[in-house]
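In this view, the complex is presented without one of its protein chains, the others remaining in place.
And then chain A:
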Amino acid sequence: MITLYDYELSADCYQARLALAVLGLEYSRVDVEFYPGREHETEWFTELSPLQQLPVLCEEETTLYDAPAILVYLASRHDPTASWYPGGDPALAGQVTLWLGFSRALAGSAGAARLHESLGHLTDIDAARSRAHTLLRVLDEHLWFGEQEGRDWLCATDRPTIADLAAFPDVALSEEGGVSRIDYPAVRRWTDRVKRIDGFVAMSGIFPAGPVAA
């Protein structure tokens, strides 16, 4: 049985919910109130997650508290096609890891700007937004060139990977931190493609894709 320690409005928790959904996995949810309860700072939660990070995923003997680690674990363990995490292909495994790292940079910039705007977390808001725009420019260029080559996803494969699931939440929520995506058309097309992945689930602040234009 899989248990997810989860907070609805957290972009990192949403990465895990998204992975569980597209993999079609059942799980039980334990609500950890990040705000206002600050439950992630309690003693019981710190025992599970020493850095007081959400989400935490437990299955049998495994306990993981870092969103990319959870995605790698879930895909490696529960995807027999090995398409979500193509760990056996050195080049693809490298690319996935690169974009998982990129997703942490998004969390530290676009995600930090969102927490600043909505919950008043202290951060250098101008620096966070500027860094987020740098990342979105790189992402947009990468996706635009991909489209020219017939590639829809972040990695060089015809199927989405956990890299797409990891990068999506902080991109899709960026406007809440005052980081507009208006200048990144390839990013907007990619977020629409992610929303059409089989099993996709939305979260508060992210709406499902509309009907495909006829």
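We adopt the following convention: a residue touches a chain if its C-beta (ideal position, glycine included) is under 8 Å from a C-beta of that chain, and two chains touch if they have at least 3 such contacts; residues count from 1.
Quick note on the criterion: contacts and distances are computed from a predicted model.
Comparing "Branched-chain amino acid ABC transporter permease LivH", "ATPase", "Methionine biosynthesis MetW" or "Aromatic ring-hydroxylating dioxygenase subunit alpha" against the UniProt entry of the hidden chain yields the protein name "Aromatic ring-hydroxylating dioxygenase subunit alpha". The residue from A:T81, A:Q148 or A:S204 that touches the chain not shown here is A:S204. In the complete complex, the residue from A:A69, A:A82, A:L98 or A:L119 that touches the missing chain is A:L119. Mapped onto chain A, the footprint of the missing chain covers residues 8-9, 31, 33, 35-37, 39, 117-120, 175-176, 178, 203-205, 207.
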